[in-house]
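Written below as structure tokens is the structure these notes are about.
Every protein chain except one is present and positioned as in the full complex.
This part shows chain A:
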Amino acid sequence: DIDDVGHKYYLELVLEDVLDKDSTVNCTAEVLYHLGNKNIAPDVQFTIEGELKNADEADNIFYNRIKSLEKELVAENIPDSHGNVSPEMEPIRLLAWVASGYVIWQNSTENTKFQLAQIKHVKQVKRIDEYLEFDYVILLHEMVSQEIIPWQMTVLWHPQHGVQVTRDSRQPKHASE
């Protein structure tokens, strides 16, 4: 408890490589949830002890594959109802996962717990520069209220320049759904 400021949490965590369960890295973090104003994202400071695995090769393969597509990529329901993700869509899913982390961070409070539930729709947006751009509509599962929240996010990515979410907005849900 920090008077007049908010609540600070000190965390020790272990990061595990999604693609290689045996590859782990220790991490410490400090998270500050601000008092009152629910529109400010929590402050996060972190230190990673060691290095994250290099993913250059896989990144470049994915990058080149998308760059060489004749028509812009379009897909929906990833994973599908049965949890299936085709090998071609796996990097698209991982990219959404990373980008959704940003959206989740920006919208988290001490009373929320968000998970990416599904990519409803993804559309590649043509660009003249070297970046890849994807327009996603994702479903976020908020575990405290149990609500499923549709969210639009525009994601920029380049192997050397990383991930950016340039635009995002909560979408309305239909009463009939």
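Simple rule for what comes next: a contact is a pair of C-beta atoms (placed from the backbone, for glycine too) under 8 Å apart; a residue touches a chain by one contact, two chains touch by 3 or more; residues count from 1.
One rule holds in what follows: contacts and distances are computed from a predicted model.
Missing chain, UniProt protein name, picked from "N-alpha-acetyltransferase 35, NatC auxiliary subunit", "CBPA2 Carboxypeptidase", "Actin-related protein 2/3 complex subunit 5" or "hydroxymethylglutaryl-CoA lyase": "CBPA2 Carboxypeptidase".
Note that of A:Thr24, A:Ser86, A:Gln115 or A:Gln171, the residue touching the chain absent from this view is A:Gln115. Interface residues of chain A facing the missing partner chain: 18, 79-84, 115-118, 139, 141, 143-148, 175-177.
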